[in-house]
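Shown here: the complex without one of its protein chains, the others still in place.
Labels A, B, C and D are assigned to the chains in the order they are written; within every chain, residues are numbered from 1.
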Amino acid sequence: MIWLVIPVIVLVMMTIGAAIYAVVSKNLLYAVVSTGVVSLGLSLMFFILQAPDVALTEAAIGVALTTIIFIITIRNTTIKECCDEKKSKIESKKGELK
Amino acid sequence: MVISPVQYIAIPLMAAFLIPLFGKLNKDLARIIPGLVLLYLSYISVVLMNQIISSNTIIVEIIAGWRPPWGINLVFSPLTGFLASMFSMLGFVIWMYTYNFKPEVDNAQKQKFYVLFMMLITGATGIVLTGDIFNLFVFLEITAISAYSLTAFYRERDGAEAAFKYLLIGSFSSTLILLAILLLYTQVGTLNMAEIALKMPGVDPFMKGVILILFFVGFGIESELFPLNGWSPDVYTQAPGPIGAIFAGMVVKAGIYGLVRVVFTLFDVKEILPLLVIIGMITMAVAEVIALRQGKLKRMLAYSSIGQMGLVAVAFGIGTHDSVFAAIFLMFNHAIIKGMLFLSGTYLVYNSTEKTLDDVDGIGKHLPFTSFLFALGALAIVGMPPFAGFWSKLYLLMAAADVRLMTVIAIILVVSVIEIVYYFRVIHRIYFRERISTIELKIPSFNAKLAMFILAIIIVAVGVYPDLISGFIERATTDLLDKQSYIQSVLSVGLK
Amino acid sequence: MNSLILLLILVFGGALFSYLLNKFLPILRDGFVVLLMLLVNYVFFTMDSSTQIDFEMGGIHLQWAFTSAAFLFGIIVSILGLLSIIYSTAYMKGKDRLGYFYMNFLFSIGSMLGILMSRDLISLFFFWEIMTWSSYFIVIYSGKDVDKRGLKYIVFSAIGAYSMLMAIVIIYGFTGSFLLTDIFDSIFAIKASYQLAIAILLMIGFGVKSALMPLHVWAPGAYSGSPMSFTALFSGALSKMGVFGFALVLFNLVSNQNWLVNEVIAWLAAITAVLATFYAVIQSDAKKLLAYSSIAQLGYIVIGLASGTYLGVMAGLFLAVLHAVFKGTLFMAVGAVERQAGTTDMTKVSGLIRKMPWTFTASLISIIALAGIPPLGGFVGKWMLYEALITSDHYYLVIMVFLSSTAAFLYSYRILFGLFLGQEEPEFAHVKEAPLPMLIPMLLLSGISVLSGTFPGFILEPIQDAMVVFGFDSRIPNIEWWQLTVLFNSWGDKVVLQNVMIAIMGVFLIALAFITIKGYRKQRYVTTKDISSSGEIIQPEDNMTFQIDFYKPFERAIWPLLKRRIDDYYTDLGNGLEALFDLVRRIYNGNGQFYAIYVMAFLALLLIAGTKYFGF
Amino acid sequence: MNEFLTISFYGTAIVLMLIGLYAALAKKNLLKIVIGLSIIDSGLHLLFVAVGFISNGTAPIFSPEVLESAQQMVDPVPQALVLTAIVIGFATTAVALALVIRLYKHHNTAAIDEIKNLKW
Partner (left out) sequence: MIKQFFVILILSIVGYFLVDAFFKVPFGEKRDNVGNYYIEKSPVDLKVSNSVTAIVVNYRGFDTLGEVTVLFLAATGLGSIMYRRKQKGEKEVRAKNPSSRIIQIGSQILFPMIILLGGYVFIHGHLSPGGGFQGGAIIATASLLMLISYRKFKVSHNAITWIESIAGVVFASLGFIGLVLGRTFLENFLPTGELNDLLSGGIIGIIYIAVGFKVASELTGVIDTVLLNNRPEAQKEN
């Protein structure tokens, strides 16, 4: 069981780092790819936790298909996480109660 | 083929898979299949209901041949049976309404609409019937996914925005429920509800509290309790008319059924009930107050439906036999009356984009039948005597009086006054104002009128003679409150 | 079949049938409706008073029976109902949606009979609600600013109905049953504070219907707004349901140790009487004036009931019956004026005595009865009221009642003079006498008010056995149906005053006939326009009648009252609530993320609270 | 050793869920919200499987050599549930992204606080 420590630490670091980057990054494409990396880390963790079926599913669906749908959505919307803060603040205040 | 509760779910699934194929053969076959399926389901509801009533037993159907703690089982007891048959019969009536609801939608979309329509009803029936907690989650997901897609069905409305909000909060709800199921599995080791209820006393209080709170919030989102119902006004307004009726009639009922099943059968913790009463009262107050200030008709109906759900939550929260009886009666009444209000309301504001109350002015003369039914529904929902709403509210107040909850009675009555004001305001505008808006009106087709008329007949019949329904509801109440017989009959199936 | 069920089926079935009849053969409608009411009256009066039904509905035990008290009010409802239906066949000629009008009309009559016959609280509430929404549909039937009027009416009657429901449910909570019989004997076992709460809630419920001061805001609009034929029934019979409820509550549910309830009600009613009379005096529209005056009269009745003595209750019930009679006539007369002359604004129309003599005589007689002038019934009622209040030493009450009845004289003179006497306006030359079906009910009712003046016995008889039900069993001995003995019971001597009274009544009637005939023939026809004024030319359109600010000095005298009326408090309350509700609307600010944050915040709150308070 | 494994697996799962929750609640961009949702799902799935793990147990598959050694087996039930949960998570994400596309086409902005037609 001892030889498990190093791979687990690496995987944990990788997954959590990718997750944080996915949330923080301004460029959506990088965010989506890092979500894929999170799924990949997850899939490997499942392998360590003796759950091959789930690892395979996570790899096939989590990494491959979810990432591709995200990328297709980015094609249709913006790649930059746009919308500066100030514009949205003023606009949201007005608007009377009907 | 022997008639058994699993057909409530198996036959609609088979039909859903077949509809795309039949759609290729000829176009309107896709519209007829849901009707046939729902008619058949109503038929087996009648057969099964009188089977369980005459033999006074609970039908427990095991699936895939494995006995309950290991396999999944369906429970057709007086409570779940009553709800399942109500859903399928109401579903059939609403299907009759939607048969030629919006002809201008082109065929590919219409085919998808009917698949999702049928799956919404099957999901709700599945939630009610299943005896396994993870299976409950899967059916909740079926209902949720078809609800998201149906809300975003029309392109010209803000359906996408409403659907995204519902999805955002709905996925929170499913995450919380999954977390709760996981924690429950670690503590109890099984997924079958009866087994869980049996082993629940052994769980340590802190874990039991966390699991109960997770379930409470998870199912609270589905049953529109106060802080969790941000999504429901938007969804009711943007979803197509009949789908609004199904939401009010079934999806929310399945949500509150889930909550009640968890609180009453799985857990024996009675401390959560006062919280349910408080939350129910806040929901009722906030929703009715906002409905008073509403300018749009469908949004007003949405808030009034949330208010009624708050009332049901209060009724369940009080927890005595009479109050649960009143709660189930309220659920039945609300499903029928709110269903009719949505169905007739849709035709009042059919072509107007903004659906404000001004479009409803003076429509009494142009659409006499529909506006008469709307007025009847409004009188019924408010609780005016000759209609069904009166009895359920009365039973609830009697139950509250028995346990000396004076503030609860006071708030329910103040809210009823508010309800009377804004419903009479609408009736007044329908009949006693001149029609100035130039929106051309759509005359409802014959089957739409028939559907609404059937609901009206039920309302008046139950209103004049409540004993039609109170027999079934009495059995359902005893079934819900009597936990031991549920556990005993589920775990002993197939033993002999 | 039990005559009670027959009665209800007749009325409610008849109502629905009249709606259908109006759709297919409208000509038969009027005849059918009058026939129906005749049949209802026949069944009502030929029913022996002991019929009773008990049955089970929705798990609740209901019981219907006509006690003698209910029979008394039943008389008012059925007779006034019959006459106002006959009246409305003529009054409503030519108006649209008559099927809808008659259905709701008959529904309210049927629900009133239902209230009276119900011996348990649930069917009482059941019919009360049907009465509410059927009368609501007639209040908003036609006329100007219907929204405000309808909304005010439905809000107040909803508040009343639901406070009553709360009281009913609390009673059920304590006594476990809805039947009046076992409520009356087990009510005093409850804690005093709950008894008080039940009494107050029922008071609110019945106070709304009998337009007591803080809850009267809907009455002027509703009485003057709805069609006059219904208002006759509305103020004559519908408000009596409130009185019936008061009688029920004051004598059976309120134990004698919290006498405070009676005092408070008496004072409220007195204030209502005074203020309503003052508002009535300064009105310029006849309908509004009569509306305020019927609020004042209801105040007298409630004072009578609240005084609690035998004579006081009898005075109250007597005034109740009489108020139905003369208020019914007055509203019908004003309705006739409105139908013939087109308007009831006293500043415009005047001098109709030449054109509508019979309407004039009917309203003259009922004005005299209203003001309480000796020969007619009003005097008997007022006299009994004063005597009751004095003997039970409510001196301040007597002063207020006296003040308001003298002020009542002012507005009764005003309406008589405003509509019928005075110079004649040229544009009202075309006015003809009201058609016969309008006149018959008016004259019949004024005939009753004359009869009640000389022979009050025939009204006091049913009142006395009604009082038995309310717990006053000491009857005044040997009241023959025609005798006026009640008048001098305190004087003790038995001189046969009866013949003196008949003589006075004869003289009064002859004098009355002489004045009207002589005055009618020799009247010098003077229009308002030919007034000689120093050199200034009067244009035809400026209005020189002295009617305009008839009681200006009086108005100036009571201006502190007028500055801040109760309506304004209610409107301020309404606006405040609406502002608050708009604040609540802001919770749903449309941003999906906020809703998600609400969910998570609620979860966090529950988790914290859960472990601490729910002791998981 | 066991302590370290607990902290690492339960810890990562819960931290993942919290990060996803933060993204869903605090970020304005629609796509970031959906990313948040999918990360919450991932965290949840890891939690499911971590709960079912038994130290030095083998995968619940009876390949020929495992039959002889009769080793302890990991609990298969959470794995079965996770299979369903992953596919449901994928389905929800797919529908969410379709809605995001349509919202962007209709409102021409990807910020959630500018999509507020339905309020009050």
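Going forward, contacts are C-beta pairs under 8 Å (C-beta built on N, C-alpha and C of every residue); 3 or more make two chains touch, one makes a residue touch a chain.
Keep in mind it's a predicted model, so treat the numbers as computed, not measured.
Engineer: With touch as defined up top, name the shown chains that contact the chain not shown.
Structural biologist: A, B, C, D
Engineer: Which residue from B:Gly126, B:Gly280, B:Gly307 or B:Gly345 sits in contact with the chain not drawn here?
Structural biologist: B:Gly126
Engineer: Kindly note down the residues of subunit A that lie in touch with the hidden chain.
Structural biologist: 51-53, 55-57, 60-61, 64-65, 68-69, 72-73, 75-76
Engineer: For subunit C, which residues touch the unseen chain?
Structural biologist: 597, 600-601, 603-604, 607-608
Engineer: Contacts of subunit B with the missing chain: which residues?
Structural biologist: 1-2, 4, 6, 9-10, 13-14, 16-18, 20-21, 24, 61-66, 69-72, 106, 108-109, 112-113, 115-116, 119, 126, 130, 132, 134-135, 138-139, 141-142, 145-146, 148-150, 152-153, 155, 160, 163, 179, 183, 185-186, 188-191, 204, 206-207, 210
Basically, only the chains that are shown with their structure count from here on.
Engineer: Pick out whichever of the two, B-D or C-D, is joined by more C-beta pairs in contact.
Structural biologist: B-D
Engineer: As a quick test, compute the distance in whole Å between the mean CA positions of subunit B and subunit D.
Structural biologist: Whole-Å distance between the two chain centres: 29.
Engineer: Need the CA-centroid distance for the pair subunit A / subunit D, whole Å please.
Structural biologist: Roughly 10 Å, centre to centre.
Engineer: Mark out which residues of subunit B touch at least two other chains, giving numbers and ranges.
Structural biologist: 161, 164-165, 168, 172, 233, 290, 293
Engineer: Which residues belonging to subunit C are in contact with no fewer than two other chains?
Structural biologist: If we look for residues of subunit C contacting two or more partner chains, we find 582, 585, 588, 591-593, 596, 600.
Engineer: Which positions of subunit B touch subunit D when the two form their complex?
Structural biologist: Contacts found on subunit B: 134, 138, 141, 144-145, 148-149, 152, 158, 160-165, 167-168, 170-172, 174-175, 178-179, 181-182, 185-186, 191, 233-234, 237-238, 290.
Engineer: Hey, which residues of subunit D end up touching subunit A in the complex?
Structural biologist: 1, 4-5, 8-9, 11-12, 15-16, 19-20, 22-23, 27-32, 34-36, 38-39, 42, 45-46, 49-50, 52-53, 55-59, 61, 74, 79, 82-83, 86-87, 90, 93-94, 97, 100-101, 104-105, 109-111, 113-114, 116, 119-120
Engineer: For subunit B, which residues count as touching subunit C in their complex?
Structural biologist: So the residues of subunit B touching subunit C come out as 161, 164-165, 168-169, 172, 176, 205-206, 208-210, 212-214, 216-217, 221, 227-228, 230-231, 233, 269, 271-272, 275, 286, 289-290, 292-293, 379, 384-386, 390-391, 394, 397-398, 400-402, 404, 406, 409-410, 413-414, 416-417, 420-421, 424-425, 428, 432, 465-467, 470.
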